[in-house]
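Omission of a single protein chain aside, the complex is shown with its protein chains in their original locations.
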Amino acid sequence: MTSLPEPSAIKLGLVIDLDICVGCQACVVNCKEWNTSGYGAPLSDENAYGANPNGAWLNRVHAFEAGEGETAKTIHFPKSCLHCEDAPCVTVCPTGASFKRAEDGIVLVNEDWCIGCGLCAWSCPYGAREMDPAEGVMKKCTLCVDRIYNENIPEEDQVPACVRTCPTNARHFGDLGDPNSEVSLMVAAREGFDLMPEQGTKPVNKYLPPRQRRQTEGAPMSLVAMADAETPKGFWKWVDSTLEKLG
Amino acid sequence: MRPAWSIIFFTSSSGLGLGLAAWIVLGLVPLESATHLLAIAGFTFGLIGAGLFSSTLHLGHPERAWRALSQWRSSWLSREGVLAVVVMAALFMWFVYVHGGAVPPLWASAGVLTLIIATVYATSMIYASLKTVARWYHPLTPICYLMFAAAGGLLAACWLLAMTGQHVTAAIQQSTLLLLAAAWGVKLIWWRVAGASGSGSSLASATGLTALGEVRSIMPPHTSENYLQHEMGFIVARRHAEKLRLLSLGLGAVLPLLLIWLAPLSAPLLGIALVSHIAGVFVERWLFFAEAKHVVSLYYGEVH
Partner (left out) sequence: MSVEPQLDTSPKVGDEVRKTTCYMCACRCGINVHLRDNKIRYIEGNRDHPVNKGVLCAKGSAGIMQHYSPARLQSPMKRVGPRGSGQFEPISWEEALSTATEWLASIRKSDPKKLAFFTGRDQSQALTGWWAQQFGTPNFAAHGGFCSVNMAAGGIYTIGGAFWEFGSPDWDLTEMFVLFGVAEDHDSNPIKIGLGKLKGRGKRVVSVNPVQTGYAAISDDWYGVTPGTDGLLIISLIRELMRSGNIDVDYLRRYTNAPWLVIRNPGVENDGLFLRDKDGEPQVLDRATGKPVSHKIAGVSVGLQGEVKVKDGGVAVPAFMLMTEAYMDDRYGPEEVAGIVGISAQRIRQFAADLAEAAFAREVVVDQPWTDWKGERHEKMIGRPVSMHAMRGISAHSNGFQTCRALHVLQLMLGSVEVPGGFRFKPPYPKPPHAHPKPAGRPDQVAAGKPLGGAPLGYVLGPEDLLIGPEGEPQRIDKAYSWDAPMSAHGLMHMVISNAVAGDPYPVDVLFMYMANMAWNSSMNTRGVMNMLTETDPETGGYKIPKIIYSDAYSSEMVAYADLILPDTTYLERHDAISLLDRPICEADGVADAIRWPVIEPDRDVRGFQSVLLDIGARLSLPGMVNDDGSAKYSDYGDYIVNHQRKPGIGPLAGFRGTNGTSEGRGEVNPDQLDAYIENGSFWHTDIPEEARYYKMANMAYQDFAVDMGFYDNPQPYAFQIYSETLQKFRLAAEGHGNIQPPDHLRERVRTCFTPLPTWYAPFEGEAINEEDYPLHALTQRPMAMYHSWGSQNPWLRQIHGHNPMFISQGLADEHDLVDGDWIWVTSHHGKIRVPVAVMAGVNDKTIWTWNAIGKRKGAWQLDEDAPEAKKGFLLNHLIYELLPPKGDGQRWSNSDPITGQAAWFDLRVRIAKAAADEPAESAPQFAPLPRMNGMAQPDKTLRYGLKWTSNASSAKGREKKGKTSS
(Lines give C-alpha, C1' and ligand atoms only; values in the text may rest on other atoms or scores of the structure.)
Protein backbone atom coordinates (compact mmCIF):
# COMPACT_ATOMS: atom_id res chain seq x y z
CA MET A 1 0.00 0.00 0.00
CA THR A 2 1.30 3.44 -0.67
CA SER A 3 0.07 4.75 2.55
CA LEU A 4 3.05 5.95 4.51
CA PRO A 5 4.56 3.63 7.07
CA GLU A 6 4.78 4.60 10.69
CA PRO A 7 7.57 7.18 10.96
CA SER A 8 10.79 5.23 11.27
CA ALA A 9 13.23 5.81 14.08
CA ILE A 10 16.03 5.94 11.59
CA LYS A 11 15.65 8.80 9.16
CA LEU A 12 18.45 8.69 6.65
CA GLY A 13 19.06 11.81 4.69
CA LEU A 14 21.44 14.48 3.50
CA VAL A 15 22.56 17.73 5.03
CA ILE A 16 23.69 20.29 2.48
CA ASP A 17 25.87 23.18 3.48
CA LEU A 18 25.03 26.25 1.42
CA ASP A 19 27.93 28.08 3.00
CA ILE A 20 30.36 25.79 1.20
CA CYS A 21 28.74 24.69 -2.03
CA VAL A 22 30.53 26.27 -4.97
CA GLY A 23 28.13 24.90 -7.55
CA CYS A 24 30.69 22.67 -9.20
CA GLN A 25 28.15 20.04 -10.31
CA ALA A 26 30.36 17.19 -9.16
CA CYS A 27 27.56 15.66 -7.12
CA VAL A 28 25.21 16.01 -10.05
CA VAL A 29 27.35 14.12 -12.51
CA ASN A 30 28.67 11.51 -10.12
CA CYS A 31 25.09 10.76 -9.10
CA LYS A 32 24.16 10.29 -12.73
CA GLU A 33 27.19 8.13 -13.31
CA TRP A 34 26.57 5.86 -10.33
CA ASN A 35 22.88 5.54 -10.91
CA THR A 36 22.82 5.07 -14.65
CA SER A 37 23.87 1.51 -14.14
CA GLY A 38 22.57 1.07 -10.65
CA TYR A 39 19.12 1.02 -9.12
CA GLY A 40 16.42 0.52 -11.73
CA ALA A 41 16.57 1.57 -15.33
CA PRO A 42 19.52 3.57 -16.65
CA LEU A 43 19.15 7.33 -16.48
CA SER A 44 18.66 7.85 -20.16
CA ASP A 45 19.39 10.87 -22.31
CA GLU A 46 17.40 11.98 -25.33
CA ASN A 47 18.97 13.89 -28.22
CA ALA A 48 22.30 13.13 -26.68
CA TYR A 49 24.20 14.87 -29.47
CA GLY A 50 21.46 17.06 -30.91
CA ALA A 51 19.26 20.01 -30.16
CA ASN A 52 17.83 20.17 -26.66
CA PRO A 53 19.57 17.19 -25.13
CA ASN A 54 17.62 16.11 -22.10
CA GLY A 55 17.92 13.27 -19.72
CA ALA A 56 16.92 12.10 -16.30
CA TRP A 57 18.99 13.36 -13.36
CA LEU A 58 18.43 12.75 -9.68
CA ASN A 59 20.19 15.81 -8.40
CA ARG A 60 20.53 19.27 -9.89
CA VAL A 61 22.29 22.41 -8.76
CA HIS A 62 20.61 25.78 -9.16
CA ALA A 63 22.16 29.23 -8.82
CA PHE A 64 20.33 32.03 -7.04
CA GLU A 65 21.25 35.46 -5.88
CA ALA A 66 20.04 38.10 -3.49
CA GLY A 67 21.04 41.68 -2.83
CA GLU A 68 22.43 44.32 -5.15
CA GLY A 69 25.83 45.74 -6.01
CA GLU A 70 28.50 45.12 -3.41
CA THR A 71 26.06 43.29 -1.18
CA ALA A 72 24.99 40.90 -3.94
CA LYS A 73 25.35 37.30 -2.90
CA THR A 74 25.37 34.34 -5.25
CA ILE A 75 24.21 31.03 -3.83
CA HIS A 76 24.64 27.64 -5.44
CA PHE A 77 21.86 25.34 -4.47
CA PRO A 78 21.89 21.56 -4.90
CA LYS A 79 18.57 19.82 -4.81
CA SER A 80 17.60 16.18 -4.79
CA CYS A 81 14.86 14.21 -3.03
CA LEU A 82 14.45 15.26 0.59
CA HIS A 83 12.99 11.90 1.64
CA CYS A 84 10.08 13.66 3.26
CA GLU A 85 8.42 12.17 6.26
CA ASP A 86 4.98 13.16 4.97
CA ALA A 87 5.82 12.38 1.40
CA PRO A 88 2.92 13.34 -0.84
CA CYS A 89 4.62 11.60 -3.73
CA VAL A 90 4.04 8.31 -1.98
CA THR A 91 0.42 8.76 -1.07
CA VAL A 92 -0.65 9.99 -4.52
CA CYS A 93 0.88 7.03 -6.29
CA PRO A 94 -1.95 4.87 -7.62
CA THR A 95 0.10 1.73 -8.10
CA GLY A 96 2.11 1.36 -4.93
CA ALA A 97 5.28 1.85 -6.92
CA SER A 98 6.26 4.82 -4.78
CA PHE A 99 7.04 3.81 -1.27
CA LYS A 100 8.82 4.97 1.81
CA ARG A 101 10.94 2.36 3.50
CA ALA A 102 9.72 1.54 6.97
CA GLU A 103 13.23 0.74 8.06
CA ASP A 104 15.12 3.95 7.28
CA GLY A 105 12.64 6.28 5.64
CA ILE A 106 14.19 6.25 2.19
CA VAL A 107 11.62 7.09 -0.47
CA LEU A 108 11.92 4.90 -3.53
CA VAL A 109 10.13 3.91 -6.71
CA ASN A 110 9.58 0.28 -7.51
CA GLU A 111 10.12 0.62 -11.21
CA ASP A 112 8.52 -2.73 -12.01
CA TRP A 113 5.20 -1.41 -10.82
CA CYS A 114 5.43 2.16 -11.97
CA ILE A 115 3.03 3.06 -14.77
CA GLY A 116 4.72 6.36 -15.45
CA CYS A 117 1.63 8.44 -14.72
CA GLY A 118 3.74 11.32 -13.43
CA LEU A 119 1.38 12.20 -10.60
CA CYS A 120 4.04 11.78 -7.94
CA ALA A 121 6.21 14.35 -9.71
CA TRP A 122 3.25 16.72 -9.68
CA SER A 123 2.81 16.22 -5.99
CA CYS A 124 6.43 16.90 -5.08
CA PRO A 125 7.02 20.57 -4.31
CA TYR A 126 10.75 20.23 -4.82
CA GLY A 127 11.05 18.87 -8.31
CA ALA A 128 12.81 15.82 -7.03
CA ARG A 129 11.27 13.33 -9.45
CA GLU A 130 11.96 13.02 -13.12
CA MET A 131 10.43 10.69 -15.65
CA ASP A 132 12.98 8.67 -17.50
CA PRO A 133 12.51 9.61 -21.13
CA ALA A 134 13.32 6.19 -22.52
CA GLU A 135 12.03 3.83 -19.86
CA GLY A 136 8.88 5.76 -19.03
CA VAL A 137 9.20 5.19 -15.30
CA MET A 138 9.70 7.68 -12.54
CA LYS A 139 13.28 8.21 -11.35
CA LYS A 140 14.33 9.81 -8.15
CA CYS A 141 17.19 9.98 -5.72
CA THR A 142 17.56 6.61 -4.04
CA LEU A 143 19.82 7.97 -1.33
CA CYS A 144 22.13 5.49 -2.99
CA VAL A 145 20.40 2.64 -1.24
CA ASP A 146 22.60 0.36 -3.34
CA ARG A 147 25.75 1.91 -1.84
CA ILE A 148 25.02 2.66 1.77
CA TYR A 149 24.40 -0.97 2.71
CA ASN A 150 26.52 -2.49 -0.05
CA GLU A 151 28.86 -5.13 1.27
CA ASN A 152 30.84 -5.12 -1.95
CA ILE A 153 31.96 -1.57 -1.19
CA PRO A 154 34.54 -0.74 1.48
CA GLU A 155 32.88 0.56 4.61
CA GLU A 156 34.14 4.13 4.35
CA ASP A 157 32.65 4.33 0.87
CA GLN A 158 29.21 3.17 1.98
CA VAL A 159 27.84 6.67 1.57
CA PRO A 160 25.91 8.22 -1.29
CA ALA A 161 27.92 8.85 -4.43
CA CYS A 162 27.25 12.58 -4.29
CA VAL A 163 28.53 12.81 -0.74
CA ARG A 164 31.65 10.84 -1.46
CA THR A 165 32.52 12.91 -4.48
CA CYS A 166 31.71 16.43 -3.27
CA PRO A 167 35.05 18.22 -3.41
CA THR A 168 34.18 20.86 -0.84
CA ASN A 169 32.54 18.52 1.62
CA ALA A 170 29.31 20.46 1.39
CA ARG A 171 27.20 17.29 1.52
CA HIS A 172 26.75 15.09 4.54
CA PHE A 173 24.88 11.85 4.98
CA GLY A 174 23.51 10.37 8.16
CA ASP A 175 20.62 9.55 10.43
CA LEU A 176 18.57 12.63 11.13
CA GLY A 177 16.34 10.62 13.38
CA ASP A 178 19.11 10.32 15.91
CA PRO A 179 19.54 13.65 17.67
CA ASN A 180 23.14 12.76 18.50
CA SER A 181 24.27 11.82 15.04
CA GLU A 182 26.88 14.01 13.42
CA VAL A 183 24.40 15.36 10.94
CA SER A 184 21.83 16.17 13.62
CA LEU A 185 24.41 17.97 15.69
CA MET A 186 25.49 19.92 12.65
CA VAL A 187 21.90 20.91 11.94
CA ALA A 188 21.43 22.00 15.52
CA ALA A 189 24.65 23.99 15.62
CA ARG A 190 24.17 25.72 12.31
CA GLU A 191 20.41 26.22 12.46
CA GLY A 192 19.69 23.92 9.59
CA PHE A 193 16.33 24.43 7.97
CA ASP A 194 13.63 22.79 5.87
CA LEU A 195 12.70 23.80 2.36
CA MET A 196 9.11 24.97 2.02
CA PRO A 197 7.99 23.91 5.46
CA GLU A 198 4.58 25.35 4.60
CA GLN A 199 4.02 22.50 2.17
CA GLY A 200 3.78 20.19 5.12
CA THR A 201 6.02 17.51 3.70
CA LYS A 202 8.40 17.40 6.68
CA PRO A 203 11.59 16.90 4.70
CA VAL A 204 14.28 14.79 6.28
CA ASN A 205 17.10 16.47 4.35
CA LYS A 206 18.25 19.71 5.87
CA TYR A 207 20.06 22.75 4.52
CA LEU A 208 22.66 24.79 6.38
CA PRO A 209 22.47 28.53 5.72
CA PRO A 210 25.24 30.54 4.08
CA ARG A 211 27.22 32.69 6.49
CA GLN A 212 26.12 36.30 6.45
CA ARG A 213 28.52 38.68 4.80
CA ARG A 214 29.90 41.51 6.86
CA GLN A 215 28.02 44.72 6.33
CA THR A 216 30.10 46.91 4.08
CA GLU A 217 29.13 50.17 5.72
CA GLY A 218 30.57 51.06 9.07
CA ALA A 219 32.47 47.82 9.30
CA PRO A 220 34.95 47.57 12.15
CA MET A 221 38.53 48.24 11.17
CA SER A 222 41.12 46.31 13.02
CA LEU A 223 44.32 47.46 11.38
CA VAL A 224 46.80 46.56 14.12
CA ALA A 225 47.45 50.25 13.96
CA MET A 226 50.77 51.99 14.36
CA ALA A 227 49.49 55.50 14.47
CA ASP A 228 52.94 57.02 14.41
CA ALA A 229 53.81 55.17 11.24
CA GLU A 230 51.13 57.07 9.38
CA THR A 231 53.72 59.37 7.85
CA PRO A 232 56.94 58.35 6.11
CA LYS A 233 58.85 59.87 8.98
CA GLY A 234 56.90 57.94 11.52
CA PHE A 235 57.36 54.87 9.37
CA TRP A 236 61.11 55.01 9.54
CA LYS A 237 60.98 55.53 13.25
CA TRP A 238 58.89 52.42 13.51
CA VAL A 239 61.22 50.43 11.23
CA ASP A 240 64.19 51.48 13.31
CA SER A 241 62.60 50.51 16.58
CA THR A 242 61.53 47.20 15.11
CA LEU A 243 65.04 46.50 13.89
CA GLU A 244 66.34 47.50 17.25
CA LYS A 245 64.13 44.95 18.91
CA LEU A 246 65.17 42.28 16.44
CA GLY A 247 68.83 43.02 16.94
CA MET B 1 1.45 22.77 -16.03
CA ARG B 2 1.73 21.29 -19.48
CA PRO B 3 -1.72 20.63 -20.93
CA ALA B 4 -1.64 17.06 -22.20
CA TRP B 5 -4.34 16.34 -24.78
CA SER B 6 -4.90 12.88 -23.43
CA ILE B 7 -5.74 14.26 -20.00
CA ILE B 8 -7.86 17.09 -21.31
CA PHE B 9 -9.82 14.65 -23.40
CA PHE B 10 -10.10 12.26 -20.48
CA THR B 11 -11.58 14.71 -18.02
CA SER B 12 -13.94 16.37 -20.49
CA SER B 13 -15.16 13.23 -22.19
CA SER B 14 -15.58 11.09 -19.09
CA GLY B 15 -17.11 13.98 -17.24
CA LEU B 16 -19.65 14.51 -19.98
CA GLY B 17 -20.41 10.81 -20.24
CA LEU B 18 -20.88 10.43 -16.52
CA GLY B 19 -23.06 13.52 -16.37
CA LEU B 20 -25.23 12.17 -19.14
CA ALA B 21 -25.40 8.81 -17.40
CA ALA B 22 -26.60 10.54 -14.27
CA TRP B 23 -29.54 12.13 -16.09
CA ILE B 24 -30.36 8.84 -17.76
CA VAL B 25 -30.35 7.08 -14.44
CA LEU B 26 -32.59 9.81 -13.12
CA GLY B 27 -35.02 8.84 -15.86
CA LEU B 28 -34.78 11.98 -17.87
CA VAL B 29 -34.23 10.18 -21.13
CA PRO B 30 -36.94 7.61 -21.77
CA LEU B 31 -35.35 4.44 -23.08
CA GLU B 32 -38.33 3.30 -25.04
CA SER B 33 -37.08 0.95 -27.68
CA ALA B 34 -34.21 -1.46 -27.54
CA THR B 35 -32.57 0.49 -30.34
CA HIS B 36 -32.84 3.68 -28.42
CA LEU B 37 -31.44 2.04 -25.37
CA LEU B 38 -28.54 0.52 -27.24
CA ALA B 39 -27.71 3.76 -29.01
CA ILE B 40 -27.95 5.85 -25.89
CA ALA B 41 -26.06 3.39 -23.74
CA GLY B 42 -23.42 3.04 -26.45
CA PHE B 43 -23.06 6.80 -26.69
CA THR B 44 -22.73 7.16 -22.93
CA PHE B 45 -20.25 4.34 -22.55
CA GLY B 46 -18.38 5.67 -25.55
CA LEU B 47 -17.87 9.01 -23.88
CA ILE B 48 -16.80 7.52 -20.56
CA GLY B 49 -14.68 4.77 -22.08
CA ALA B 50 -12.93 6.95 -24.61
CA GLY B 51 -11.98 9.28 -21.80
CA LEU B 52 -10.60 6.52 -19.68
CA PHE B 53 -8.75 4.99 -22.57
CA SER B 54 -7.24 8.32 -23.45
CA SER B 55 -6.05 8.73 -19.88
CA THR B 56 -3.82 5.70 -20.30
CA LEU B 57 -2.19 7.18 -23.38
CA HIS B 58 0.10 9.44 -21.45
CA LEU B 59 1.34 6.62 -19.25
CA GLY B 60 4.88 5.40 -19.58
CA HIS B 61 3.64 1.86 -19.10
CA PRO B 62 -0.03 1.55 -20.09
CA GLU B 63 0.24 -2.23 -19.98
CA ARG B 64 0.55 -1.96 -16.23
CA ALA B 65 -2.44 0.37 -15.86
CA TRP B 66 -4.29 -2.28 -13.89
CA ARG B 67 -1.90 -1.71 -11.05
CA ALA B 68 -3.42 1.70 -10.58
CA LEU B 69 -6.46 0.04 -9.00
CA SER B 70 -4.54 -0.99 -5.94
CA GLN B 71 -3.94 2.15 -3.91
CA TRP B 72 -7.48 3.38 -3.35
CA ARG B 73 -6.75 3.89 0.31
CA SER B 74 -4.44 6.82 -0.24
CA SER B 75 -4.46 7.84 -3.88
CA TRP B 76 -7.23 9.79 -5.60
CA LEU B 77 -5.97 8.59 -8.94
CA SER B 78 -6.35 5.03 -7.78
CA ARG B 79 -9.80 5.78 -6.36
CA GLU B 80 -10.78 7.34 -9.62
CA GLY B 81 -9.61 4.24 -11.44
CA VAL B 82 -11.47 1.88 -9.15
CA LEU B 83 -14.61 3.98 -9.23
CA ALA B 84 -14.48 4.26 -12.99
CA VAL B 85 -14.43 0.49 -13.31
CA VAL B 86 -17.18 0.04 -10.73
CA VAL B 87 -19.36 2.76 -12.17
CA MET B 88 -19.08 1.30 -15.65
CA ALA B 89 -20.04 -2.11 -14.33
CA ALA B 90 -22.94 -0.73 -12.31
CA LEU B 91 -24.16 1.34 -15.18
CA PHE B 92 -23.93 -1.66 -17.44
CA MET B 93 -26.05 -3.69 -15.04
CA TRP B 94 -28.48 -0.83 -14.84
CA PHE B 95 -28.88 -0.74 -18.61
CA VAL B 96 -29.24 -4.53 -18.74
CA TYR B 97 -31.97 -4.26 -16.15
CA VAL B 98 -33.76 -1.55 -18.06
CA HIS B 99 -33.32 -3.51 -21.26
CA GLY B 100 -35.16 -6.31 -19.59
CA GLY B 101 -38.09 -3.91 -19.47
CA ALA B 102 -38.23 -3.41 -15.77
CA VAL B 103 -37.86 -0.23 -13.82
CA PRO B 104 -34.76 -0.48 -11.66
CA PRO B 105 -35.38 -0.23 -7.95
CA LEU B 106 -34.76 3.16 -6.44
CA TRP B 107 -31.83 2.00 -4.36
CA ALA B 108 -30.12 0.71 -7.48
CA SER B 109 -30.52 3.97 -9.33
CA ALA B 110 -29.51 5.92 -6.27
CA GLY B 111 -26.45 3.72 -5.94
CA VAL B 112 -25.42 4.23 -9.54
CA LEU B 113 -25.97 7.95 -9.18
CA THR B 114 -23.80 8.06 -6.09
CA LEU B 115 -21.05 6.18 -7.88
CA ILE B 116 -21.23 8.59 -10.77
CA ILE B 117 -20.92 11.57 -8.48
CA ALA B 118 -18.11 9.90 -6.59
CA THR B 119 -16.25 9.16 -9.80
CA VAL B 120 -16.42 12.70 -11.04
CA TYR B 121 -15.43 13.88 -7.62
CA ALA B 122 -12.49 11.50 -7.56
CA THR B 123 -11.34 12.78 -10.93
CA SER B 124 -11.44 16.32 -9.64
CA MET B 125 -9.64 15.38 -6.46
CA ILE B 126 -6.64 14.08 -8.42
CA TYR B 127 -6.01 17.75 -9.04
CA ALA B 128 -7.69 19.35 -6.07
CA SER B 129 -5.57 17.35 -3.65
CA LEU B 130 -2.29 18.65 -5.01
CA LYS B 131 -1.01 21.24 -2.63
CA THR B 132 1.76 22.02 -5.06
CA VAL B 133 -0.63 23.63 -7.53
CA ALA B 134 -2.34 26.38 -5.64
CA ARG B 135 -5.20 27.07 -7.99
CA TRP B 136 -6.20 23.43 -8.12
CA TYR B 137 -5.92 23.01 -4.39
CA HIS B 138 -9.25 24.70 -3.79
CA PRO B 139 -12.67 23.51 -2.60
CA LEU B 140 -14.28 24.95 -5.69
CA THR B 141 -12.32 22.68 -7.99
CA PRO B 142 -14.47 19.60 -7.39
CA ILE B 143 -17.60 21.74 -7.60
CA CYS B 144 -16.53 22.90 -11.02
CA TYR B 145 -15.99 19.36 -12.21
CA LEU B 146 -19.32 18.22 -10.83
CA MET B 147 -21.20 21.17 -12.26
CA PHE B 148 -19.69 20.72 -15.67
CA ALA B 149 -20.54 17.05 -15.64
CA ALA B 150 -24.11 17.84 -14.66
CA ALA B 151 -24.60 20.70 -17.10
CA GLY B 152 -22.84 19.01 -19.99
CA GLY B 153 -24.69 15.81 -19.28
CA LEU B 154 -28.03 17.58 -19.29
CA LEU B 155 -27.24 19.31 -22.55
CA ALA B 156 -26.28 15.97 -24.04
CA ALA B 157 -29.49 14.52 -22.69
CA CYS B 158 -31.49 17.29 -24.37
CA TRP B 159 -29.82 16.57 -27.62
CA LEU B 160 -30.52 12.86 -27.26
CA LEU B 161 -34.16 13.61 -26.52
CA ALA B 162 -34.39 15.73 -29.61
CA MET B 163 -32.57 13.14 -31.66
CA THR B 164 -34.87 10.40 -30.57
CA GLY B 165 -37.83 12.61 -31.36
CA GLN B 166 -38.92 13.10 -27.83
CA HIS B 167 -40.14 16.13 -26.12
CA VAL B 168 -37.79 18.54 -24.47
CA THR B 169 -40.04 20.13 -21.95
CA ALA B 170 -39.80 23.71 -20.94
CA ALA B 171 -38.74 22.57 -17.52
CA ILE B 172 -35.88 20.65 -19.00
CA GLN B 173 -35.02 23.53 -21.25
CA GLN B 174 -34.94 25.93 -18.33
CA SER B 175 -33.01 23.55 -16.14
CA THR B 176 -30.42 23.19 -18.83
CA LEU B 177 -30.11 26.90 -19.25
CA LEU B 178 -29.82 27.27 -15.52
CA LEU B 179 -27.28 24.53 -14.98
CA LEU B 180 -25.11 25.64 -17.84
CA ALA B 181 -25.13 29.19 -16.62
CA ALA B 182 -24.43 28.00 -13.11
CA ALA B 183 -21.52 25.77 -14.18
CA TRP B 184 -19.86 28.57 -16.06
CA GLY B 185 -20.71 30.91 -13.29
CA VAL B 186 -18.87 28.72 -10.84
CA LYS B 187 -16.02 28.55 -13.29
CA LEU B 188 -15.90 32.34 -13.42
CA ILE B 189 -15.72 32.41 -9.67
CA TRP B 190 -13.07 29.69 -9.71
CA TRP B 191 -11.03 31.67 -12.17
CA ARG B 192 -11.20 34.61 -9.91
CA VAL B 193 -10.92 32.99 -6.51
CA ALA B 194 -8.88 29.83 -7.04
CA GLY B 195 -6.82 31.56 -9.67
CA ALA B 196 -5.78 34.11 -7.12
CA SER B 197 -4.95 31.68 -4.37
CA GLY B 198 -1.26 31.51 -3.68
CA SER B 199 0.74 28.49 -2.74
CA GLY B 200 2.04 30.21 0.36
CA SER B 201 5.48 29.38 -0.96
CA SER B 202 8.00 31.73 -2.45
CA LEU B 203 11.53 31.41 -3.70
CA ALA B 204 12.58 32.57 -0.26
CA SER B 205 10.77 29.72 1.46
CA ALA B 206 11.75 27.31 -1.31
CA THR B 207 15.40 28.06 -0.71
CA GLY B 208 15.22 29.01 2.94
CA LEU B 209 17.32 32.06 2.10
CA THR B 210 14.97 34.37 3.89
CA ALA B 211 17.64 36.44 5.58
CA LEU B 212 19.30 37.63 2.39
CA GLY B 213 16.53 39.69 0.90
CA GLU B 214 14.72 39.01 -2.33
CA VAL B 215 16.02 35.82 -3.94
CA ARG B 216 16.28 35.49 -7.72
CA SER B 217 17.27 32.64 -9.98
CA ILE B 218 20.32 33.44 -12.10
CA MET B 219 21.13 30.17 -13.79
CA PRO B 220 18.99 27.10 -14.23
CA PRO B 221 20.75 23.89 -13.23
CA HIS B 222 21.08 22.78 -16.83
CA THR B 223 20.87 24.92 -19.94
CA SER B 224 18.72 22.36 -21.70
CA GLU B 225 15.11 22.07 -20.67
CA ASN B 226 14.44 19.21 -18.30
CA TYR B 227 11.39 17.12 -17.48
CA LEU B 228 10.33 19.42 -14.68
CA GLN B 229 10.47 22.52 -16.81
CA HIS B 230 8.75 20.73 -19.66
CA GLU B 231 6.03 19.25 -17.48
CA MET B 232 5.53 21.86 -14.80
CA GLY B 233 7.11 24.98 -16.15
CA PHE B 234 4.47 25.52 -18.83
CA ILE B 235 2.61 28.77 -18.45
CA VAL B 236 0.44 30.51 -20.92
CA ALA B 237 0.92 34.21 -21.33
CA ARG B 238 -1.63 36.29 -19.45
CA ARG B 239 -2.85 38.01 -22.59
CA HIS B 240 -3.49 34.70 -24.26
CA ALA B 241 -5.16 33.33 -21.16
CA GLU B 242 -7.65 36.22 -21.18
CA LYS B 243 -8.48 35.62 -24.81
CA LEU B 244 -8.83 31.91 -24.31
CA ARG B 245 -11.13 32.38 -21.35
CA LEU B 246 -13.38 34.49 -23.51
CA LEU B 247 -13.25 31.88 -26.20
CA SER B 248 -14.15 29.12 -23.81
CA LEU B 249 -17.01 31.17 -22.38
CA GLY B 250 -18.27 31.97 -25.85
CA LEU B 251 -18.14 28.41 -27.02
CA GLY B 252 -19.04 26.72 -23.80
CA ALA B 253 -21.69 29.07 -22.43
CA VAL B 254 -22.89 31.91 -24.65
CA LEU B 255 -23.51 30.01 -27.89
CA PRO B 256 -25.13 26.95 -26.24
CA LEU B 257 -27.31 29.13 -24.04
CA LEU B 258 -28.52 31.10 -27.04
CA LEU B 259 -29.22 28.02 -29.04
CA ILE B 260 -31.07 26.25 -26.23
CA TRP B 261 -33.05 29.34 -25.51
CA LEU B 262 -33.98 29.94 -29.14
CA ALA B 263 -34.44 26.44 -30.45
CA PRO B 264 -35.05 23.98 -27.70
CA LEU B 265 -36.52 21.41 -29.99
CA SER B 266 -34.18 21.35 -32.95
CA ALA B 267 -31.89 18.36 -32.81
CA PRO B 268 -29.29 19.87 -35.19
CA LEU B 269 -29.15 23.12 -33.26
CA LEU B 270 -28.93 21.31 -29.93
CA GLY B 271 -26.19 19.23 -31.51
CA ILE B 272 -24.35 22.40 -32.38
CA ALA B 273 -24.88 23.64 -28.83
CA LEU B 274 -23.44 20.43 -27.45
CA VAL B 275 -20.42 20.43 -29.71
CA SER B 276 -19.82 24.08 -28.95
CA HIS B 277 -20.06 23.37 -25.25
CA ILE B 278 -17.63 20.48 -25.55
CA ALA B 279 -15.22 22.74 -27.39
CA GLY B 280 -15.63 25.37 -24.71
CA VAL B 281 -14.91 22.82 -22.00
CA PHE B 282 -11.87 21.68 -23.94
CA VAL B 283 -10.49 25.17 -23.93
CA GLU B 284 -11.42 25.52 -20.27
CA ARG B 285 -9.57 22.30 -19.44
CA TRP B 286 -6.60 23.39 -21.47
CA LEU B 287 -6.49 26.57 -19.43
CA PHE B 288 -7.01 24.57 -16.26
CA PHE B 289 -3.56 23.14 -16.89
CA ALA B 290 -1.88 25.89 -18.80
CA GLU B 291 -2.67 28.56 -16.25
CA ALA B 292 -1.71 26.41 -13.31
CA LYS B 293 1.59 27.17 -11.67
CA HIS B 294 3.45 24.47 -9.85
CA VAL B 295 5.54 25.53 -6.85
CA VAL B 296 8.57 23.84 -8.34
CA SER B 297 8.71 26.53 -10.98
CA LEU B 298 9.77 28.91 -8.22
CA TYR B 299 13.13 27.22 -8.39
CA TYR B 300 13.27 27.98 -12.08
CA GLY B 301 12.80 31.65 -11.58
CA GLU B 302 9.10 31.91 -12.16
CA VAL B 303 7.42 34.51 -10.00
CA HIS B 304 4.21 33.32 -8.36
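Just so it is clear, A and B label the chains in written order, and each chain counts residues from 1 on its own.
We adopt the following convention: contacts are C-beta pairs under 8 Å (C-beta built on N, C-alpha and C of every residue); 3 or more make two chains touch, one makes a residue touch a chain.
In this text, all values refer to a predicted model and were calculated from it rather than measured experimentally.
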Neighbouring displayed chains - absent chain, whole complex: A, B
Among A:76, A:140 or A:206, the residue in touch with the chain that has been omitted: A:76
Absent chain, residues of subunit B that touch it: 60-61, 63, 216, 218-219, 221-224, 226, 301
Where the unshown chain meets subunit A, residue by residue: 1-5, 17, 19-26, 28-30, 32-34, 36-42, 44-55, 57, 63, 65, 67-70, 72-76, 96, 99-102, 108, 110-113, 133-137, 145-146, 148-153, 156-157, 161, 164-170, 210-211, 213-214, 216, 219, 221-226, 229-232, 235-236, 238-240, 242-243, 246-247
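Note that in this section only the chains that are shown with their structure count from here on.
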Cα-centroid distance, subunit A relative to subunit B, in whole angstrom: 39
List of subunit A residues in touch with subunit B within their complex: 1-3, 18, 28, 52-54, 56-57, 60-67, 73-75, 77, 79, 88, 90-97, 113-119, 121-127, 130-133, 135-138, 193-200, 207, 209-210, 212
Interface residues, subunit B side, partner subunit A - complex: 1, 58-62, 64-65, 67-71, 73-78, 81, 126, 129-133, 199-201, 203, 205-209, 211-222, 224-228, 230-232, 294-296, 299
